[in-house]
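Now for chain A:
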Amino acid sequence: MIYGFFPGCAYQAAAGYKESVDAVCGLLGIELREIEDWNCCGATAAFSRSQKEALVLTGRLFALAARQGFEEIVTVCNACYSTLKKAAKLLDGQPALLEQVNRVMAAEGLLLEHPLPVKHLLEVMLRDRSRLSWPRGECRLPEQVKVAAYYGCQLTRPWQDVPRALRPDILESLLEAAGIEAVDHSARTLCCGASHAVAYSGRCQVLIDRIINGIRAKGGNLVTTVCPLCQFNLDQGQQGRAGDKVPVTYFTQVLGLAFGLPPEKLGLKKLLVPLKRIGL
Partner candidate 1 sequence: METFLKNPKGAHEAVRDLLKGLLENKLADAVLVAARTPYSQLPMPMLIADGQHLEKAVPLLPVAPFNAARQAEALLRQDAGRKLALVLRPCEIRALVELVKLNQCSLDQALVIGLECYGRMENHDFLDKYASGEGEPAASRIDEQLLCTACRTCTRCVPETADLTLATFAGGLEKGIWLQAKTEAGEQVCKDLELGHKDMDPGHRQAVEELKAGRGQADRELVEAMARAMASMEDFQKIIADCINCYNCRRACPVCYCKTCVFVTDVFQHPPEMIFRRAEKRGAVKLPTDTTMYHLTRLAHISHACVGCGHCTSVCPAGIPVADFFKTVARKTQELFDYIPGRDLDEPIPLLVFDENEK
Partner candidate 2 sequence: MNKEIPRIGVYVCHCGMNIAPRVDVEQVAEFASRLDHVVVARDYKFMCSNPGQELIVEDIKAHNLNRVVVASCSPRMHEATFRKACRKAGLSPYNFQMANIREQASWVTDDSRLATAKAKDLVAAAVGRVAFHRPLQTRRVEVNKSVLVIGGGIAGIQAAISAADAGYKVYLVEREPSIGGHMAKFDKTFPTLDCAACIMTPKMVIAGQHENIELLTYSEVVGLEGFVGNYKARILKKPRYVDEDKCTGCGTCMEKCPTRRVPSGFEEGLAFRPAIYSPFPQAVPKTPVIDAEHCRLLAKNKRCGVCAKFCEADAIDFDQKPQYLDLTVGAVIVATGFAAFDPSSMVQYGYGIYPEVYTSLQFERLNNATGPTAGQIVMKNGQVPRKVAIIHCVGSRDRNHLPYCSRVCCMYSLKFAHLVREKTGAEVWSFYIDMRSPGKLYEEFYNRVQAEGVHAVRGKVAMVTDIVDDPGRGSLTVVAENTLTGRNLRLPVDMVILSVGLQPAEGAGEVARMAGISADGDGWFTELHAKLAPVNTPTAGIFLAGCCQGPKDIPDTVAQAMAAAGQATALLAAGTVETRAEISSIDPDICSGCKSCLQVCPYNAIYFDEGRQVAVVNDALCQGCGSCSATCPSSAAAVAQFNDSQVMAEIDAILA
Partner candidate 3 sequence: MEASFEPKIIALVCNWCTYTAADLAGTSRLKYPANVRLVRLMCTGMIDVKYVIKALLDGADGVFIGGCHPGDCHYINGNLKARKRIQGVGSILESFGFEPQRLALRWIGASEGPEFAHHMTEFVNTIMQLGPNPSKARMIL
């Protein structure tokens, strides 16, 4: 199946995200077709500068996607997801704003009638599972690997409609579909401080340790994330860590392993906390 894909800026550089996404999507028969000529979504920064500018950045993405015949936009990054959702909500509710945005985009000959639905790849996989070529075989992930799903804060708050926002379980459901029984823990949506990682690394450390401890306390020995920022922050944030480190992966990497894809195709080498800690 073909989806309108918005990679976002962090995607390319993210440790093995692209590789694993490509590998898994290839297997499942998902074609992520990049929205041509896409631009940065502006993330939270743009909105804190000027709402109008931020809405033009995002509005342009919607307009492009629509013109290229897509009915929804698929992302792989919480920040993009959150930003686009926020924009969509604002533009849907207020014709005046939409009007403003269109006036700017007119220069480019772009017109936005209404924002498109925004989905995370995770949601799409879950929703369209029956229509994908989902592998039949049993899970190849070794017994000893105890996966903990980590959502971060922006996938479920504040603009989103993921059920049980503070303790979601859609990622757990997806993992279950791949034969992985995720550990039940309470750190799922705790903020990892990514956006302040540079300015206040000290404060972030506390948050990161809290998340890792919370996961370890429930027997988790592998974190899986759905966002480049979360992954990077949790991964590198453990470098100074005294106690046991826990590898931090992308959900597509874990799915890949479960589906029995060759590890080298999943970019696992790029992880800072190496997987061999848990015998992988």
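Quick notes
To be clear about the criterion, a residue touches a chain if its C-beta (ideal position, glycine included) is under 8 Å from a C-beta of that chain, and two chains touch if they have at least 3 such contacts; residues count from 1.
Selection criteria: all candidates are chains of the complex that A comes from, given by their letters.
Because the structure is a prediction, the values reported are computed rather than measured.
Candidate 2 is the partner touching chain A in this complex, chosen from 1, 2 or 3.
Residue ranges on chain A touching candidate 2, taken from their complex, read 164-167, 186-187, 190, 210, 213-214, 217.
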